[in-house]
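I have a structure I would like to understand better, so I am pasting it below and will then ask my questions one at a time.
All protein chains but one are shown in place.
A, B, C, D and E are the chain letters, set down in written order, and residue numbers restart from 1 in every chain.
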């Protein structure tokens, strides 16, 4: 049996803004544009988590998707769904709520739980709109 | 030539919450659930506007999509994109920011401009997530 | 306040076959083609349920989507998800498992519960593949 | 048994331009914008054809989708796929190649064959891009 | 000219179940959940096949998509469409019908025919639902 990659999608709807309190309103607007609107805006985010491994002889699974989905719901969806990324999320405190930074922090929440479930997290894809998304491989650079 | 319906899609990303200040936090939570999160949440909204009419002999158009798109951008996208539906939008002031109410108010913004451009607005579809949307026919009930 | 239509999507994955035991294998194959494969095949079905009404002054809702989703999960998803439409579903017993018939029977399961929740069911859309779907208006013919 | 609507999707990729030879280049550009580019442009079109009827007691079908698909392939896809709508399509000769006009002409090609197959054509939806589409009900106005 | 990757999508609708005959019903249910339903369930599967190579000076192609599509239809779609993955598919006999295992076995069916057509198979993506898919690189681990 050989290495296979399996991916699970979950989603959450959240508010955020891109804003630095140590910058003037003009500077925030110049850099972040309409994303700096002080009263927030929001998105339907889609999070894709990829785990790699050899399918088990017992189950044919790299990881049981019930387990992976449960981890994603507990550590990502519950923390972020219908929340304000700047105000309501402990693991984003003090961090600019860019999609890039959010992907890195989500990785930190689920890497260990996935390992405990017998899987190896290798990729997160975080889609903010149908026109933009980020991918994070734990800092690795496959290409 | 016979009646044809033409639809244009635009999108906007906005924050909102479902919350009544005259209700307790418990009552708000009971009715609106996680949509009542006091620090807001948000969505990628898709707005579909349908105009009906007979294709022009001159152009083959019911309405020029450049004109329809311009109307939607000026009256809907500019007003709602990267905004807070409860705080930033004059035409939503004092109104519960449900998808239903938002669709009705959007109709009011664009019905007249579309008429001035020679078209007849007959339907708005407002998609909040891939799992829910509302349709509004100006109060008419085609089915 | 004027009439608005609101739609909720849920999904279920099911097996079925199109097969009449009173027909020969040749006749079944001639009419139903590969859909008559005796060992079944299956689909990811998407069910869209539309309720119409006037938005409530209290909530801005035609119907609370939490309630609509709960009705759909109890009466449709629980009955059909990861099931065999021909063998496992009491309300489909003795009925050809075409998408058309399935839509009609789903309507019968949810019309009353939706009415009890204060809503009026007006449309079901049942998508079998990205290339085909049926719509059912309770037997009405809006067009 | 009650009336159900069934829809089949097919697609075709075609070139066209919006251009009137009796207008100047300036006038064409003013009205049709970049759609008037003299060397053509093109789209992936999706055509959705809806037939209504009562499901047959024998088959559970409003119309056999194999038959509907065959009609669409013979009369629409074969005529339009990888073609130039202005130059290669007899039934579009002398007609402005707008999406509206194309939908009307497609209706004329398939209404009779669908009737011969026992079905009643009630709607065509023709999608030009993910941001615009037209609907045609044979000239009827359901809303 | 430099290496380019080209991908073709095809689809098939199939029934399956996750079930081990050497396990009790309880054990099957505990591990495989509703996927173990004894009367089967099913999915609309999408298969994406990626071939890499340098575009030919003669054709601009890495591989002619007509050839790639033909290989996929002969070796994958014909074998799996409207079939039961556990009962009807020789190359899946005796193998747990997980998405992971199915991807590995599909690779074995098409690697050689693609090579004979002058291409190099480098990736299979097999989508079971919009919420989960597997990727297989022939056992390689690009990340």
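Note that a contact is a pair of C-beta atoms (placed from the backbone, for glycine too) under 8 Å apart; a residue touches a chain by one contact, two chains touch by 3 or more.
Every value quoted in this text rests on a predicted model; they were computed, and no experiment measured them.
Put simply, the hidden chain is in touch with A, D, E once you look at the whole complex.
Touch with the chain omitted from the figure is made, among E:35, E:62 or E:104, by E:62. For chain E, the list of residues touching the undisplayed chain reads 1-10, 50, 52, 55, 58-62, 64-66, 122-123, 137, 140, 142-143. Against the chain not displayed here, chain D makes contact via residues 11, 13-16, 34-35, 37, 39-44, 81-84, 87-88, 129-130. Against the chain not displayed here, chain A makes contact via residues 18, 20, 31-33, 95-101, 103-104, 130-143.
Keep in mind that, in the parts below, only the chains that are shown with their structure count from here on.
Note on connectivity: the fewest steps through touching chains from chain A to chain D is 2. Graph distance from chain A to chain E, where chains that touch are one step apart, equals 1.
Counting the residue numbers that touch the partner chain, chain B and chain C have less than half of them in common. Least-squares overlay of CA atoms from chain B onto chain D yields a rotation of 120° to the nearest 5.
Taking each chain's centre as the average of its CA atoms, chain A and chain C sit 34 Å apart.
Our note on geometry: chain B versus chain E, Cα centroid distance of 41 Å, whole angstroms. Taken residue by residue, chain B touches two or more other chains at 130, 137, 140, 142-143, whereas all remaining positions touch fewer.
Inter-chain contacts, as defined above, occur between A-B, A-E, B-C, B-D, C-D, C-E.
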